[in-house]
Each structure stands twice: as C-alpha cells, then as structure tokens.
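Only one protein chain is missing; all other protein chains are in place.
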Amino acid sequence: MIVAEQKPLSEIKEIIAPYKKILILGCGTCVKTCFAGGEDEVAVLASALRLACKKDGKKIEIEELTIERQCEDEFIRESAPAVSRSEGVLSLACGAGVQALARRFARTPVLPGVNTTFIGVLEKQGVFTEECSGCGNCRLDIFGGICPVTRCAKKLLNGPCGGSQNGKCEINPETDCAWQLIIDRLKALGQMDNLRKYIPPKNWSTSLSGGPRKLVREDHMI
Amino acid sequence: MNKKFIPKITVFHCINAFTENTHSIFVGRNDFEVKFIKLPCSSMVKDIFLLRAFEAGADGVVVLVCPEGQCRYVEGNIRAKKRVAWVKNLLDDIGIDGGRLSLSNIAAGDTAAATQIIDNALKNLAELGQNPAA
Partner (left out) sequence: MNMNAQSRLQETLSKGEFAVTAECGPPRGANPEVVRKKGELLKGYVDAVNVTDNQTAIVRMSSIAACSHLLQMGLEPVMQMVTRDRNRIALQSDIMGAYSLGIKNILCLSGDHQSFGSQPDALNVFDIDSMNLIRTVQTMRDQGKDMSGFELNGPPRMFIGAAANPFADPFEYRVIRLAKKIDAGADFIQTQCIYNMDRFKEWMKMARDEGLTEKVHILGGVTPLKSAGMAKFMNNKVAGMDVPEPLIKRMAGVPKEKAVEEGINICLETIAELRDIEGVHGVHIMAIEWEEIVGQIVESAGLTPRP
C-alpha cells in the first residue's frame, strides 16, 4: 500500500488559514489502512481543528467526507456536491489523490493534509516499512525477494557495504541490513550463487529518473 | 461579578472497573458537574469520543480502566492507555493542554480511589481553568 502520515496540526492550520469553509476529504483505500486519512482520521482531524479554531477565536466551517478512492475519477465525482460547498478541500489522500482532485475541480484549491511517505507493508500492527521504490525494473528474483534498491540505504546491488554489523544497517540500528536479509534468505534457498555474479549498473530510465511515467493498456481503452 | 468556576468533567469508564451503581458516590457534590459514559471495555474509548467530549464543553476528561493485567478482554486497558496518551499529545497540539485528560486504573468497587481520582482531576483543573475551546 501507499503509506502516508498526517501532517502536524500546526502545519495544517497554516495551510487552511485562508479559508473559512473547508471540506476534509478522506480516502478509503491505502491511507485508511495506515491510519492517516480514512474516515476515522477525518473525524479526529475535523474535531481537533474545530477545537483549535474555537480556542483561537477563529470561525471555521468544516465538512467531513470520505470516498472510496481519491485516485479514481469515478469515485471523486461523488465528492463534487461537497466540494462545491467549500472554499478549499483538505485532502487526506496520498499525493496522487490530491492531484486527481485538483484535476477534477478546476476552481477549488486542493490542499495536502498528509505527507505521502512510501510504498510499504504493515510489518506488524502499528508498524509500516518501506519495501518498494517503484523503480519499474524489478529484480527481486535474484535478491531472494528482498529489495536492495529500496531497503539498502546506499541502493547497493553488489552489497553489503562495510557498515553492516550484527544484521543492522549502520545508518540506523533499528533498521535491518537488507544485504544480511538477502544473504540469509538466499542461503536458506540454496541460491548463494546469485551473489557471486556481478550485477551490472541498474537501468534507471524506467524509474522517476526517466521523467514522469505513464502506463497505457490499449486493451482497456475505448 | 466573578462567578466561581464549576468544572465539567466527563468520565469514560469500563463497566468492569467502575460499576453503574457507584455513580451515586458523587451525588450531592456541587463543586463539579459530571457526565458518565459507560463502555463495555475501556478499549472502546476511541480518540474521536474523547475529542468530542471537549467539543461538547468538558473542561476535563477522566478515563477509568481496570488494573493492568485484569482486563476481561486481555489488553483493552492497555489500548486505552495508549490512545489516551496519543490524544493528550493532540490536545497539546490543539493548545488546550493534554493535562485535561487523564487515565487511571481502578478496581471495581473501590469508591475511595474513584473519589481520589476525581479530586485530583479537580485540583488539576483548578490550575488549568476552563476549557478555552468550550
């Protein structure tokens, strides 16, 4: 899923300062799962902002709504009546959702309420970890299903570096050394030979380095 | 005329920690107003409920949970504790002081402890004053 984190309340207050009537729009897909922008978070943020504004003696009207997905126009359209009632939309979706809203609603400012952080997994309840960079050229087959591009701080394809100690990464003792994980797993799979091979430089043209990417599926187009 | 501050306290409590028939221990006290919210387990105390209590005008919120290790649903009171800590931070961010919210472990029927907890909350509120967002 796409993992996001709600912005600090102080920053959100600044972002919405010019508006007297806002819609807080949640998204029921990824950001709901990571407790950043689902229905519950919309309610809490709305309540917190009402309290904060009241305390500061500011008048604000807040409408709350959560749609299934903010990255698909089909769902976005459901929010049109609520959007038309507000001066600005505070979106709690990922950056893609914010932009999809902006594309649909030409005259209403769309504001980000979360920081989109990474593509990750729920490692355990309450802990999300980054596992994929969306590089567009997946080689998890040779790395035992553990991505060095994402999970090694130096993106080493021929790692590990000299800073791997006791299975941890030198830049953060909380972080597993991806290369230790790769080696352990390949050993268990009997595929250590993968690591004797020289891995050539990565082709980054399929990643963001090649500019914004587009996927076209002719068979799904009318 | 300087009207005396009569704090409004909302008490969220687990029905196993604080039974309904003990609500009466506060009857007759005129130094605060109290509202009780019964929960089948303290883990039901979602962050939005706590915030809405403040939106509804509470000056303080007290959450009463079972003693640690004695939750009927194993970890409900621990979840409540974590959530209360989270909302306390949020109240600080809002600017109305996380000190208005507290959580206490209490054994069923311990009315002396309940009185003590409320008295502590009142002492605290005497310093913090009225909810500035009420």
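List of remarks:
A and B are the chain letters, set down in written order, and residue numbers restart from 1 in every chain.
By definition in this document, a contact is a pair of C-beta atoms (placed from the backbone, for glycine too) under 8 Å apart; a residue touches a chain by one contact, two chains touch by 3 or more.
Quantities reported herein were computed from a predicted structural model and do not represent experimental measurements.
Which of A:126, A:162, A:190 or A:211 touches the hidden chain is settled by the complete complex: it is A:162.
When the missing chain is restored to the complex, the residue among A:35, A:118 or A:204 that touches it is A:204. Within the full complex, the residue among A:39, A:131 or A:170 touching the omitted chain is A:170. For chain A, the list of residues touching the undisplayed chain reads 153-167, 170-171, 177, 180, 183-184, 192, 195-196, 198-202, 204.
Following the convention adopted for this analysis, only the chains that are shown with their structure count from here on.
Contact residues of chain B toward chain A in the complex are 46-48, 51-52, 54-55, 90, 93-96, 132-134. Those residues of chain A lying in contact with chain B across their complex are 8-10, 40, 43-44, 47-48, 50-52, 54-56.
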